[in-house]
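Other chains of the complex are left out, but the ones given are in their true place.
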């Protein structure tokens, strides 16, 4: 049994930027040479999250619209009033979506569906450099 | 330390069908004979998710109503306009709920509460055959 910890770093645009990180995850998995186990992904920071989605532009727009219904950017947030960051909506969305995702793999293949990509969702209101911790555990 | 990867296959009705898969998970765990560790569950596909709930019919109805508020089936989705599948609401709900769930076990018992069942939620708009990957890691 082996534990490998790696970082994925990326530049995001903010404003609900949804980035397909499946290629980076797959590449690290191939290099790791571990047959079966699970990949744990974790967002460092409190204004972004992880999930899977069919990464096609219309659906990304629908996904953004859902978050705008649940936590509109333009409404009043106490966090904004206190800190002036303007990213209250980013924080509450990120906490609802969650920072962690665990994807099993077997025979060196992630168990994703054909139309299912691993995505990083940056809810913050500005472009940012981001780090996602990736941990592979398996044998 | 051992890694065991199994599949749970099931037939769902779609339209927010909520299926209690605790019996299947428990059965695989008993057969595995691993004392303590965790079970990772992962939905293959982008229109379904996993969570826990008290699996009683009134609450299942309340849960469905919440999703209808957050991502109504009848509203306009760009995904539907582009692809004609009619399941835009299914995709965005699934991405918000998330495809993975990790449940620890100790002394060969899942650490669930008395009124807490592991459920598969199929948000798609039609009956489907489904696969959930189950991975046990422990010793």
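Note that the chains take the letters A and B in the order they are written out, and that residue 1 is the start of every chain.
In this section, a residue touches a chain if its C-beta (ideal position, glycine included) is under 8 Å from a C-beta of that chain, and two chains touch if they have at least 3 such contacts.
All values derive from a computational prediction rather than experimental measurement.
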Quiz item: With 2 copies in place, how many does the full complex contain?
Solution: 3
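Quick note on the criterion: only the chains that are shown with their structure count from here on.
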Exercise. Quick one: superpose chain A on chain B by CA and send over the rotation angle as a multiple of 5°.
Key: 120
Quiz item: For chain A, which residues are in contact with chain B within the complex?
Solution: 1, 36-38, 51-54, 56, 58-59, 61-63, 66, 69-70, 96-98, 101-104, 106, 111-113, 115-116, 137-139
Practice problem: Show which residues of chain B lie in contact with chain A when the two form their complex. | Solution: 1, 3, 5, 40, 42, 44-46, 70-71, 77-79, 81-83, 88, 91-92, 94-96, 98-100, 102, 133, 135, 137
